[in-house]
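Below you'll find the structure, written out as structure tokens, and then a few comments.
As you look at this complex, bear in mind that one protein chain is not there, while each of the others sits in place.
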Amino acid sequence: MKAGSHLLSIDDFGIDEAHLILKTAQKFEKLLETKRRINVLHGYNLATLFFEPSTRTKLSFESAMLRLGGSILPVVGQTTSLEKGESFPDMGRVISSYADIAVMRHPKEFSVHELCKGSNIPVINAGDGANEHPSQSLVDLYTVQKSQGRLENLTIGFLGDLKYGRAAHSTVKLLSRYPINFVFISHDKLKLPESVLKVVKDNKSEYEETDQLHDVINKIDVLYVTRVQKERFLDLDEYEEVKTVFQVNRGTLIDAKKSLSVMHPLPRLEEIQREVDLDPRATYFDQVQNGLYVRMALLTILLGKVRNVDGLKALEKL
Amino acid sequence: MKAGSHLLSIDDFGIDEAHLILKTAQKFEKLLETKRRINVLHGYNLATLFFEPSTRTKLSFESAMLRLGGSILPVVGQTTSLEKGESFPDMGRVISSYADIAVMRHPKEFSVHELCKGSNIPVINAGDGANEHPSQSLVDLYTVQKSQGRLENLTIGFLGDLKYGRAAHSTVKLLSRYPINFVFISHDKLKLPESVLKVVKDNKSEYEETDQLHDVINKIDVLYVTRVQKERFLDLDEYEEVKTVFQVNRGTLIDAKKSLSVMHPLPRLEEIQREVDLDPRATYFDQVQNGLYVRMALLTILLGKVRNVDGLKALEKL
Partner (left out) sequence: MKAGSHLLSIDDFGIDEAHLILKTAQKFEKLLETKRRINVLHGYNLATLFFEPSTRTKLSFESAMLRLGGSILPVVGQTTSLEKGESFPDMGRVISSYADIAVMRHPKEFSVHELCKGSNIPVINAGDGANEHPSQSLVDLYTVQKSQGRLENLTIGFLGDLKYGRAAHSTVKLLSRYPINFVFISHDKLKLPESVLKVVKDNKSEYEETDQLHDVINKIDVLYVTRVQKERFLDLDEYEEVKTVFQVNRGTLIDAKKSLSVMHPLPRLEEIQREVDLDPRATYFDQVQNGLYVRMALLTILLGKVRNVDGLKALEKL
């Protein structure tokens, strides 16, 4: 991932590039303590193409762009020419004439890759169906490091729907690059797919699988909760049963470490009870906030304003 | 209503705070005579959450933010995670990470109060169903003072649908804090509700009720017209009859004072005929314009940039 390139997958960056992203995000977090704007991207336009509902992701990219002094060109689904049958490459080409960088979410897998075929500007994949959502995984990585102070010697549990949850897949793959142990906690019908497990094995990460959260909660450093979607179950009684088993509440946390971080990509429904919000171990709203810093870092790096860790000092003067 | 607080109801501010709002709005009106931007809120983001159609209110807040040098983060209904079942408090919390102040309109009463439970930033209620729309009432207050030169010794008539009209309810309550006489002119089926009348009585305002506009038009200083909605009548013949009785046209104004102000929260349909637009007593488009000044004042005060009347001088240098 270099200046001018796209960010479509977590495979677009390696350990060193992830390190630069985290360092840059950290710098922005620090700078925003005393400032509301860091004018790195004054004069730049971000095109936002969201063909699916989104609050967090769309807002965090737009907010990131504004905090960097840039401007937003929203291209929402219902007002675009795609309805007239325009191809993704043509749309990519058109947007290149008007914006300096683009972010896209679309329900169709690899649609963003099609867009890139025509694009002359960097494009960030903000979710292409069940495929990837790399910036979310970077936010997760940043949140793990920030809340636990390190990216090694950690035991990270993933709870809930590990079969269909796009966010969990990418984040597991990304975290497996670091010396981290995994615990995958899910109903038998919602286990992590073999394809993701293969990456974990290839990276020589240790892992275990269980369907009992209370058996493992005491050894977990980070508990990453995902939503179990009702639609996945043909039998609603089965859903109701599973739902309660994987619900995190005050009771769930009694045996957990004091240093535990409870994460969730949000929106959350009943899988984390509101009573947990006040627990200092609730990290999911901090995760939202981190989305701002990480996206500021991504926009800045992709637009060539930060090329290495030494370049971060220059941000202080803006 | 102080820096950092919410504005959900007209009960969130008293006479002194209303005075500061009006003075600040007046200052902005003056400053905009020679400037297009007063950079009080440079670097601040306003999130706009409009879950219902709106032109005037949404535009006036957005325009106010831009004229103050701030930026807009639009969060329209159809692209939000509320569709995925996210709660209002969670959405409030999320928006707090990305914006500095928010404004929300939603068809459900007290939904904005739910949003505030999670919000760490000031929130302005721009209409929660049939409940409140306090900034509109402040615009009305400003318009009465500006057009009549005072907020005392006035006779103000409210015409049309006084039963269901949200704008009229809040404005009546707010105006009843001042030495003002009310005339409520409506069809028997569309009279002001007892709950609003109680506030008028508690504030010891004088009032009368009638269903004949022409009996009272000559003594009225401000005529506040509201829309009579067809949907309120089971019998369409009855609607057609009522409609014409409460229609303001050139004839209606023959017996009116020369200093009369005709107001309307807009959009207007047939209840004010277009021929009235050219009459100098037509004040409803000035009311629209005043929306800009009053919303600039609200944003500035809620974000702590003006704390008292002395603070207004500082705005001149921006």
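For clarity, chains are labelled A and B in written order, and residue numbers in each chain start from 1.
We adopt the following convention: a residue touches a chain if its C-beta (ideal position, glycine included) is under 8 Å from a C-beta of that chain, and two chains touch if they have at least 3 such contacts.
This one's a predicted model, so the numbers in the text were calculated from it and none came from an experiment.
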{"item": "From A:E52, A:D90, A:D211 or A:D277, residue that would touch the chain that is not displayed", "value": "A:D90"}
{"item": "Per the touch definition above, residue among B:A3, B:A130, B:I254 or B:L269 touching the missing chain", "value": "B:L269"}
{"item": "Absent-chain contact - pick from A:N45, A:N203 or A:Q273", "value": "A:N45"}
{"item": "Footprint left on subunit B by the chain that the document does not show", "value": "35-37, 50, 52-56, 58-60, 62-63, 66-67, 74, 76-78, 266-269, 274, 285, 288-289, 291-292"}
{"item": "Residues belonging to subunit A that touch the chain removed from view", "value": "42-45, 47, 71, 73-76, 78-86, 89-91, 93-95, 97-100"}
